[in-house]
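These notes are about the structure you will find just below.
Selected chains only, in their assembly positions.
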Amino acid sequence: MEGKKVIITGVPGVGKTTVVNEALKKIKEEGVEYKSINFGTFMFEVAKNDNIVQDRDQMRTLDRAVQKRLQQRAAQAISQIPGNVLIDTHASVKTPKGYLPGLPEWVLREIMPDCIVLVETDDDQILMRRITDETRSRDKEGSRSIAEHQQFNRSIAAAYSMLTGCTVKIVINADFLLERAAEDMAAVLR
Amino acid sequence: MEGKKVIITGVPGVGKTTVVNEALKKIKEEGVEYKSINFGTFMFEVAKNDNIVQDRDQMRTLDRAVQKRLQQRAAQAISQIPGNVLIDTHASVKTPKGYLPGLPEWVLREIMPDCIVLVETDDDQILMRRITDETRSRDKEGSRSIAEHQQFNRSIAAAYSMLTGCTVKIVINADFLLERAAEDMAAVLR
């Protein structure tokens, strides 16, 4: 049997990685394994192998057509990986020019995911997590702006689902309820 | 002149069938007729004719690729029906793995509907209708979850519209205002 492709998304500070790690631990005990991939890192590796960039910062300065080709090649390579694959990326990225789609058509058509997970929580909780996390420096934004971003992610996830037929699962990672979030995500991965 | 294809959607308990029937009665008096099709039933008939399934419960256990092929074949057959066609289905279905799109790309490209109708009402009203309807056993969900589902349906309907150029009409079926909802739907069907 072919494996599952599950895409995990969430705005910065929502605790996506924590939930993923807890969920993977759970299902590993049950004998279910996933290969974890970060889409951005994977794309960078493709670009480095092709001598298009030397370091990661250069990724942001690429020409739009080059970027598109890299995205597509990375997606193609991911679609060839056997077994269950978990792809860590963003539904959309907030940039000075607006929301940039994390999974444009040419990426989706290659990966054809089984499920896209939106890890979410209350915008105020996300704000607090960002403020108190001193290990990373993030662009400042208020809770209204965070709410807008999460709403946009739901909308674009709906479009992703129309194109691929994948399900869209909302997993709430609320304060003090990590175990609950991990279990919800594990249910998708099983 | 070719007929119209109108797709009617709405979350369980919103009273979709009641509104449709009232609207069809109205326009019939004016000489406008529609052939009514339930997409799920239609797909089941296709599957039974092909000896893929014997009973309807088996539909849910089909392999993803088989399901996709069946959806597409059903959509093709519907697109061949002459005259006005009303297609009863879901914008999305709530499943344990998340929201499943009712009208993925391969279905839409065949049907190319003129209009997708979202029958909606206040989430609390839907909750009450579900609680008091003892003729059907439905999965339990709270009003917040119903609101989320309706919101997701609006988003995915927007994506459907981008792909097909169809209009998206929201028809509110509020308590005590069925006549109003039926008239709004009739206006789309005329």
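For the reader, a short list of remarks on this structure follows.
As written, the chains take the letters A and B, and residue 1 is the first residue of each chain.
As a convention for this text, contacts are C-beta pairs under 8 Å (C-beta built on N, C-alpha and C of every residue); 3 or more make two chains touch, one makes a residue touch a chain.
Treat the numbers as computed from the prediction; the structure is a model and nothing was measured.
Every protein chain here is a copy of the same sequence, 2 of them drawn, and the whole complex in this file adds up to 3 copies.
Simple rule for what comes next: only the chains that are shown with their structure count from here on.
Remark: rotation between chain A and chain B after Cα superposition is 120° (nearest 5).
The distance from the centre of chain A to the centre of chain B, with each centre set as the mean of the Cα atoms, comes to 30 Å. Of all residues in chain B, only 64, 68, 92, 95-101, 103-106, 108, 148, 151-152, 155-156, 158-160, 162-163 touch chain A in the complex they form. Interface residues of chain A, counted against chain B in their complex, comprise 114-117, 154-155, 157-159, 161-170, 187-188.
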